[in-house]
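Missing here is one protein chain; the remaining ones are kept as they sit in the complex.
Chain IDs A and B follow the sequence of writing; residue 1 opens each chain.
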Amino acid sequence: MNRLLLNKIILILSTLSAVIGIGFLFWILATLSYKGITSIHWSTFTNDLVEGGIRNLLVGQFVMALIATVVAVPVGMMAGIYLREYGHGSTLASIIRNLSDVMMSAPSIVIGVFVYALLVDPFGSYNGWAGSVALAIMMIPIIISTTDNMLALVPTELREAGMALGGSKHKIILQVVIRAAKVGITTGVLLSFARIIGETAPLLFTSANNQFFTMDLTGQFPSLTVSIYNLATYPDSASRELAWAASFILTAIVLCINLMGRFLIRNKK
Amino acid sequence: MKQENLVMELKNFSFTYANAPKPSLKSINLPIEANKITAMIGPSGCGKSTLLRSMNRIHDLYPGNSYEGEINLYHADGTKQNILELKKENDFIKLRQEVGMIFQKPTPFPMSIFDNVAYGLRLSGIKNKTELQGRVETALKGAAIWEETKDRLNESALGMSGGQQQRLCIARAVALKPRVLLFDEPTSALDPISTGAIEELISEIKSEVSVVIVTHNMQQASRLSDYTAFMYLGDLAEFDKTEKIFLNPTQKLTEDYITGRFG
Partner (left out) sequence: MGGKLFRNFSFFSATLSFFLLVGIFAILFHYAQESLHTFGFDFLWTEDWEPGEDDEGGIFGGYIPILGTLLSTIIAMLLATPLAMGIAIFLTEIASERIAKPVSIAIELLAAIPSIIYGMWGLFYFAPIVQSLFGGNGVGLLTAGIVLAIMIVPFMAAITRDSMNTTPSVLKESAYAMGATKFEVIKDVVMPYSKGGIIGSIILALGRALGETMAVAFLIGSVMSTVKHITDPTTSIPVLLANNFAEAEDLEMSSMYFLALVLFVVSFIIISTAKFYFLGKKVK
């Protein structure tokens, strides 16, 4: 009798945990949507921050995330290819893999400090390049891990079949193996893009922020996330409102990209 | 067997896997006659797949293995080459264009049917569209799936059934017009009907290509092959014409295996 009771209790508690978890999700999304939607006006999208909108912020955040992606994806994929296709099994590869995983969980604020020392301090001003680099540094380990894991899922026979046809190793990797892992890798890129576009800490003292619309990456660069942080702490309600609008839009973008990535991987199964 | 009739020949060939204490194959002497089907049979672990995979040096994808002896390939112009001496990547590429391999699991590439068959051709440098189309068609006909695929050449190969995929892999290998085709248990993952179709295909192919087939299905070996090699624990226990092996084997070991006393 005791056993069954204990069993029931644990199962109820576990289910309760799940309910609480889902509850928080809904609570957060509900309040975010309510506050966000009521704060969005047409001008939110057409004005820049200086005029109470977030147009330049959206563009700025996207631009930096895009640059980060353009840098991180080739580098990360090549590193992942090395780990899985060339260095497979070697101690060096294991060490690199572990280091890369550590970088994945490293505090993002520290990355911000690092990039500040390298790309802001010597030049005397915050700049968008520094922000992009900071985001790239955060993205690279994720891409490495995704590529490594997705390539591992490709059956060995496929590689052997390619080689048996007389292909050279690098051609087989590019034309057969990567193609076979294409969906998984693309999903990984999408999910990591969604992750870095929502980052704030690495941008605080690299790109900082800019009220005006600009595409000049050599100076302070508009950032959606940094703006939210600033706006939320201003006392006036207009800033607060804008912070909610920006938060809602940011969350919507991030969740959409996330769902897109999951949809992609479910479709290809 | 007369040397003029050979396409490959193994002489005192031994093979040891990386970090293995003992060789997996010991002093194998095996002639492969041209335009014939040579089957390799034997219980699990006897080394038949290891032997097959040595013949296109696919083992070399994994470092640390060691060989002894010779594996000679007789080219179309009559020259003889010991493929165990090859070291450069370019030489391996050329070898594998002459000695192709079909695997146990069908391995269609994630591309269209056409691109799959054309893959090896493109690797060897053929770019001309008309030539590619011609050779792909020939290959697909040679693998007996032209009728089934001619209207969907641009569709993904992944949409085909297992048996069709395996025949696609055969077409892909045949497109390169190799001298030898190595089959590693090609039908063990397929249903009986697909198996029958592939066996028919292999019988027809031998007029163009010499076949070496590893199989654990003895009926298949006796149906298809001209010569049979019986392997046991890394040794070549017996090698002879197929009728002799199956009807009147010399070694007791062979007889026990054939009659199912072990295996």
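Note that a residue touches a chain if its C-beta (ideal position, glycine included) is under 8 Å from a C-beta of that chain, and two chains touch if they have at least 3 such contacts.
Keep in mind that this is a model prediction, so the values were computed, not measured.
One chain is not displayed; in the complete assembly it touches the shown chains A. One of A:76, A:188 or A:222 touches the chain omitted from the figure, and that residue is A:76.
Of the candidate positions A:47, A:186, A:200 or A:239, contact with the hidden chain is made by A:200. The chain that is not drawn here is touched, among residues A:37, A:50, A:117 or A:215, by A:117.
Although one chain is not drawn, the whole complex shows that of A:37, A:109, A:215 or A:238 it is A:109 that touches it. Those residues of subunit A that touch the chain absent from the view are 3-4, 6-7, 10-11, 13-18, 20-22, 24-25, 27-28, 31-32, 35, 74-76, 78-79, 81-83, 85-87, 93, 95-96, 98-103, 105-114, 116-118, 137, 140-141, 144, 149, 168-171, 173-174, 191, 194-195, 198-201, 204-205, 208, 225, 228-229, 232, 243-244, 247, 250-251, 254-255, 258-259, 262.
In this text, only the chains that are shown with their structure count from here on.
Inter-chain spacing, taken between the CA centroids of subunit A and subunit B, is 47 Å. Within the complex, the subunit B residues that touch subunit A are 56, 58, 61, 89, 92-97, 100-101, 103-105, 107, 109-111, 119-120, 123-124, 169, 172-173, 176. Across the complex, subunit B is touched by residues 155, 157-169, 171, 175-176, 179-180, 182 of subunit A.
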